[in-house]
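Pasting in a structure now, in structure tokens, and then I'll have a few things to ask.
The chains shown are only part of the set, and none of them has been moved.
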Amino acid sequence: PEKLREKAPKLGVVNGLAWTAVGGVSLEVQGVSTPGKGKLSLTGTLGNVMKESAAVALTYVKATTAERGIEDEKVFENKDIHLHFPEGATPKDGPSAGITITTAIISILSGKEVRQDIAMTGEITIRGEVLPVGGIKEKVIGAHRVGIREVILPADNEADAADIPKEVSKDMKIHFAKSYEDVEKLVFAG
Amino acid sequence: PEKLREKAPKLGVVNGLAWTAVGGVSLEVQGVSTPGKGKLSLTGTLGNVMKESAAVALTYVKATTAERGIEDEKVFENKDIHLHFPEGATPKDGPSAGITITTAIISILSGKEVRQDIAMTGEITIRGEVLPVGGIKEKVIGAHRVGIREVILPADNEADAADIPKEVSKDMKIHFAKSYEDVEKLVFAG
């Protein structure tokens, strides 16, 4: 369980939390930017809601560059962004990777590395609000199982967090985020 | 019920009213503009009628810029507009968000903030007429439930407003709009 904790921060790689028939699982997003023309590519067999979620995250980041370490005005015109969700053959959907995707985009554009010992779930709006999502209990149990000891959940899911079993929650540092600014203070290393 | 009333005006965020199987609900639209090439993006799992409604609203705003605080001729060529309807996983359709969308577009392009203590419903035409929509009673009851005390309805729905229960209507300030100009006088702050 300590395996993940010790991992060094990485650029563009963020641990999300997903919820499937067999329980909560870790859902990693990987972002890479290459010289390009402002295109956003999405791979990993994503459904339409998840694709829209990435578009929402990108608009939120575009609209708030001034508040961050992304100075170059042309950053979105001269780069292509590719977000990939391994494992490629597994279909993925839903809005709950919103803050995970937002974090990956900010990391690759700003050069700030992301902590690998923390995982997160939450829908994002184009104004940076963090909306509640489903499967909180299962997701946190799943994160605990793979050694995660710190998670970020939407503030409006605070009631659902009461359902997390004691033997899991006692090991966990749980943060509640109302807006992406709350997320941002936690996920970037150093 | 006072929660919404006290909210400060916001840029690009407008409270619409929707009508689902479980009654009337609040349907927020969020608009953001970024440097771009005149593209209109729509997210939030929207149906075709709602997408067309946004195109109609945009044309109406384009055709009436001279009458408003949108002076820059190139505003539509040099900006992308992204309209998002949280919650991303909930399908939404129908023409009744027309005046809501119109208000969001005008707000983000003109910089005028929108009152958050008012909600609205009504189809828009490219000439700015406000057409009647369904579910008036349910929508107003739903707005009342979340603390809204002022609503804008289409003038041609005036008869339907008689069905709103007294215990709701007595708390409510109800405006009837024939054209978007009637809406415009009410929704922008200050």
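We call the chains A and B, going by the order they appear; numbering starts again at 1 in every chain.
Throughout what follows, a contact is a pair of C-beta atoms (placed from the backbone, for glycine too) under 8 Å apart; a residue touches a chain by one contact, two chains touch by 3 or more.
Remember, predicted model here, so these are calculated numbers, not experimental data.
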| item | value |
| --- | --- |
| Given 2 visible subunits, total identical subunits the whole complex contains | 6 |
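Rule of thumb we're sticking to: only the chains that are shown with their structure count from here on.
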| item | value |
| --- | --- |
| Chain A partner contacts - residues on chain B that touch it in the complex | 12-13, 30-35, 41, 43-45, 82, 84, 86-89 |
| List of chain A residues in touch with chain B within their complex | 48-49, 52-53, 55-56, 59-60, 62-63, 73, 76, 94-95, 98, 123, 125-127, 129, 131 |
